[in-house]
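Missing here: one protein chain of the complex. Every other protein chain is in place.
Order of writing sets the labels: A, B and C. Residues in every chain begin at 1.
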């Protein structure tokens, strides 16, 4: 099985297949469908310092080959996570990565501090790219300055593996990736959702209570893949790629474009067992192509 | 029929349904399928000062609910257009709008100058957003400064209706729209294609000869719709919306979000008669909703 | 235990101009797990991207002896249309069983099951469970016209059935909530599923008469098993997922009526 293992900073993953924050709950929601212990890692729900009720219903709209969501970081807050949820999931035989969100720089720092001592949480993913909360999130991810500032602030208090999740709603994502790399991020993950909108023509109203929401699913794959490739060519730290992955072939495309690991998001809703199929499919690809390890795919696009 | 007519600057269109540059040739390609005289306008192929051979084959890749292209502005140059093509299409009973592309500011100005005297070309669309040519195009459309500069330069030599076509590959499209409005653009059209990429996992190679290309089709509709709505709320000049329109319902969504007119692009390839169906469908919608004119839809999203 | 499983369409019967009854069995005929009334399945439509998300459909009935699940589907859009076009012998991939369930009472009493349109779907299974317990359910079914009242004989086999139609073509004329049995009786517990305005009226009636009441919601869903948080309903305990904390809610938990 070691032909599948990869490293994100100091963190060794048994395979590159992980699940995206906000689409995989805390893992338990999928326990009936998949062997959680086989995953490379589980990126759990966006977590904030204070509990959040999220946005009003409706929070979802189907779109061609994708969906919009405006969940808005509904979660019970980091203390509840540490006290109530973590004990129930810490014994999985895979890594738990907590996706940390906030409205202020202080929020991110506080949240990171509360997570740093959790033995089975070897890494956090800074979500500076949520398009669904008014106060912040994406605002941090759309300028180099603020992305750098939040990375620096969290880096100072969080010595474990620090992954920064980038927003695709920018002119030059590579520039932002370099900015967070310069401040000490161990890895960047991309992409978060694209800001989009859906309208009910008959009722002349937005389909989401928040008017706009985040677009995900196969529809965004071509753009996400391009961004991964651009970022891979711009930074030295490992890239975690995602955006519309729905098969092992998609995963391999992201790896060829430069992803050391990949995350599966929305497609978990369509096929809750997809992550297992992707792991098997990557193994199969390596065999068919007579490759010894996934490192022979990562970034190996032939131009 | 006047319930359908709209104005873009001084230009009156008999209805809001037009066809997007690069997807409708010079109109003649569709003469077997549609009554060209019924269209609001035809936006013809991207035209440059010098003839261009375009990029190498392959230039196309199918993606979920969309496609990537990297045609790269293949065209015979503006002189050929004026001398050879224009005479053959000038007697359509609709407006011909020429999509003007270039690598330098001078290119745009020259091209505009050569078109200004064509009686049946009442408007040009400045393409500052083509992602498929190395030298420029999109570079102009991704910063306020250069977008403003090219608009100003062309405005100075082109007194007829000037439409500037915006790139979606930016952090803040409303800001760019305001910049070109300030320099005298009569209208903005959006969106051009999203920069994307496709990989053949088996061959480990990009599917396009140019590695990246422009994404279009229904997959981009939610993002395009959001951008139209943002721009509509930021400028006073009329907005021409496009991005994945494949039905009258889609067209109405773009109008509710603030489009005075709409362009149909990629979907012409799937259903070459789609533009007629969209015109009929808008008429039908007005009837069903007992509305007297399309102005009662434009920007009338209820928040 | 939830599963993702391929089923085979055993039969697909058009009940009227817009509803089909589709009976499916696991492809390898593996025995169906325990399922509860009020639970639903998530149907994969084609394997096309045109319809990207699965479609939630109630478990209409479980025919144990035939190892079949019944789905009663109303064509309202592209997804349900495609499901209704399923050919006999075709595969249908389901995630199931999902959601909580109606509360099955432990003591005899007067139980009313109120359904509007295709909202009657989960009530057949519920009625069956009640009758297995020895209780005789009373059904009150409403539709626009007689043809909209579905599976009438199946309901009649389980208990007493009253109907309303808006055009008076079957049963009393009007809405379900106008039916005379509501004026003439008092019920210990009322179960309801259908259009929201109908359920709100039923809930008001239940509140007014001091009856217990459970409603089954049809919120928009992406996953169906608690992972996406898209299907939330505002409750007295905050936002709750209609797919895991529901689809069945006691009206006391909801914020529909003041």
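Basically, a residue touches a chain if its C-beta (ideal position, glycine included) is under 8 Å from a C-beta of that chain, and two chains touch if they have at least 3 such contacts.
This structure is a prediction, so every number in the text was calculated from the model and none was measured.
**Student:** Return the single residue from B:102, B:218, B:241 or B:281 that touches the missing chain.
**Tutor:** Within the whole complex, the residue contacting the unshown chain is B:218.
**Student:** Looking at B:9, B:54 or B:299, which makes contact with the chain not pictured?
**Tutor:** From the options B:9, B:54 or B:299, the contact with the absent chain belongs to B:54.
**Student:** From the list B:6, B:36, B:49 or B:71, which touches the chain that is not on show?
**Tutor:** B:71
**Student:** Residue-wise, where is chain B in contact with the chain that is not depicted?
**Tutor:** Missing-chain contacts on chain B: residues 22-25, 29-30, 32-33, 53-54, 56-67, 69, 71, 74, 217-218, 266, 268-273.
The working rule: only the chains that are shown with their structure count from here on.
**Student:** Identify the chain whose mean C-alpha position lies nearest to the mean of all protein C-alpha atoms shown.
**Tutor:** Chain A is the most central one.
**Student:** Among all other chains, pick the one whose mean CA position is farthest from the mean CA position of chain C.
**Tutor:** The most remote chain is B.
**Student:** Which chain pair shows the largest tally of C-beta contacts?
**Tutor:** By number of C-beta pairs in contact, the leading chain pair is A-B.
**Student:** So the centre of each chain is just the mean of its C-alpha atoms; given that, what is the distance between chain A and chain C in Å?
**Tutor:** Each chain's C-alpha centroid was found; their separation is 36 Å.
**Student:** Could you tell me which residues belong to chain A and also touch two or more other chains?
**Tutor:** 61, 63-66, 217-218
**Student:** What parts of chain C, by residue number, touch at least two of the other chains?
**Tutor:** 49-50
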